[in-house]
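After the structure tokens below, expect a handful of questions from me.
Only one protein chain is missing from this complex, and each of the others stays in its spot.
In this document, chain identifiers A and B correspond to the written order of the chains, with residue numbering beginning at 1 in each.
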Amino acid sequence: MQRAEEARALPGVRMKIGLFIPCYIDAFYPNAGIATLELLEKLGQDVEYPMNQTCCGQPMANSGCNKDAAAAEALFVKNFAKYDAIVMPSGSCTHHVRDNFDAIDQTDEVRHVRENTFELVEFLHDVLKVEDFPWAEFPHKVGLHNSCGTLRALRTASMSELGEPFFSKPMDLLNKVRGISFATPKRPDECCGFGGTFSVTEEAVSAKMGTDKVRDHHQAGAEYIVSADTSCMMHQQGCAERAGVPIRFIHIAEILNGARE
Amino acid sequence: MSTSRDAILTRLRDNRPDPKAHPLPPVARLGDMDNGQARFENSLQILGGQVLERQEGDTLATAIARRFPDSKIICSAVPDFDGTIRIEELGTPQQAASVDVLVVRSPFGIAEMGSIYLSEAQLKDLNSAAHLTQHIVVILSAKNLTANMHTAYMDRPEFHTANYGVLMSGPSATADIQGVLIRGAQGVRTLSIWWED
Partner (left out) sequence: MKVKPVNHAKAAEEFIEDTAHMDFHDERLWDLRQKRDEQMHILPEWQELRARASAIKEHTLANLPEYLEQFEANAKKNGIHVHWAADGAEHNRIVGEILEKHGARSLIKSKSMVTEECCMREYLEPRGVVVTETDLGERIQQLDNQMPSHIVVPAVHKLIPDVAKIFAEHYHTDPNDKSAQSLAWQQRLAARPVILSADAGMTGGNFVVAETGSFVVCTNEGNADLSATVPGLHIATIGIERLVPRMADMGVFIRMLSRSALGSPITQYTTHFRGPQKGSEMHVVLVDNGRSHRLGMEDFWTSLKCIRCGACMNTCPVYRRSGGLSYGAVYSGPIGAIIDPTFNERKYSTLPFASTMNGSCTNVCPVKINIHEQLYKWRRVLAEHHELPFVKREVMHMAGKLMGQPTLYRAAINSTEVALSTMPRFVLYNWLNPWGKHRELPHPVKQTFHSWYKQNRLKTKKKEGESA
């Protein structure tokens, strides 16, 4: 088994990658999944999508029902243990696997899976260190939404509360796309209110947060909200459509893969 | 004696995390070490305090008369200024409520915060006077400025000796009604610094 860290030291190495597509992308946003797959293939990687995958266990664990996450976690390991790296277009799922995946015994296999699971942006930025997306052009003003999972758990961008120097891995990648420009919302890293089951159990607060979020981006002049997390966008899109805020949504993988609209 | 005392202490001993895993960090002297008058005045202004204007030929008395023309009772807690009443003449804490302007000398100020320090030593054991008076004028020497909160707590002996010691940073203030900042809430309505020497 070749570890992703070893591969990182050897640029150009072709890795065997297991692709995980979260349930809501599978069911509602297949284009984000297809773009992720095609992009990794364009970058020369050997990608497989294990057909028996379901879920990483996050919804159960985040609800406190950690024991109920065990079956999903065990299946996840069974599906993905054989890959050098597991890549997924979702920050919160990555956060779960990396930081909270403890409903099952921590065997060597489980540790391998947890240590080698990557969110797409960090995989492109930190592991593959992609310099260029020659096929990508997106002549639009976009507002970047970093999910709280990517921002505060995976640390793919600087956090406003800490006063640290600015950095943004998703923006680094998007800056390599021709024609793109950015809108700056007033509260760039405020949570959009999805929060998994929170979106249902606290629907009023959740919807209010989502509506405020899309308005903030719209008022900043964004034509699109782009994010590495489809769950946030599914929620925000629902809020925007209900509130009549004319803004569109696109996954970062689609832009980097050369989507044009 | 107190059974609750022993029960609480016992429970704390039983429940606490391992003390060896949590050493006490040495005392820190951090941050900007500028103890200059300009920094103090800038901080003072942020917190709503002011410097009492000193015109050519001014004494403290003339400066107060110009700044607070309607004040009737000017109470002095310092030997070198008379006012209309001496603080020692106020018999009870409540009597300080009649004072319009209190004049008092502060042993030190903190440049980082624009704060001045007062204790029972300066207030002649009538601590309420600093809060019941309408306005307070604080005599301060630029030589007695300390840079920041760390230097204040580490270097000033008053924190170890005074029974009552207040750092006042501008006047009483509130923003409890719809976020509107109001200077002069329940305590002094203005705080002015009179620089000496």
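The rule is simple: contacts are C-beta pairs under 8 Å (C-beta built on N, C-alpha and C of every residue); 3 or more make two chains touch, one makes a residue touch a chain.
Here the structure is a predicted model, which means the values were calculated and not measured.
A.B. asks: Which one, A:Arg14, A:Arg111, A:Arg178 or A:Arg242, makes contact with the chain that was left out?
C.D. replies: Of the candidates A:Arg14, A:Arg111, A:Arg178 or A:Arg242, A:Arg242 is in touch with the missing chain.
A.B. asks: Based on the whole complex, identify which of B:Asn35, B:Ser76 or B:Asn127 touches the chain you can't see.
C.D. replies: B:Asn127
A.B. asks: Since one chain has been left out of the picture, which residues of chain A touch it in the full complex?
C.D. replies: Against the left-out chain, chain A lists 21, 23-30, 33-34, 37, 49, 51-55, 57, 59-60, 62-72, 74-75, 100, 148, 151-153, 159-163, 187, 189-191, 193-212, 234-235, 237-239, 241-242.
A.B. asks: Can you list, in ascending order, the chain B residues touching the missing chain?
C.D. replies: 2, 4-5, 7-9, 11-19, 21-25, 27-28, 30-31, 43, 46-48, 93-94, 97, 112-113, 115, 120, 125, 127-128, 130-132, 148-154, 159-180, 182, 184-188
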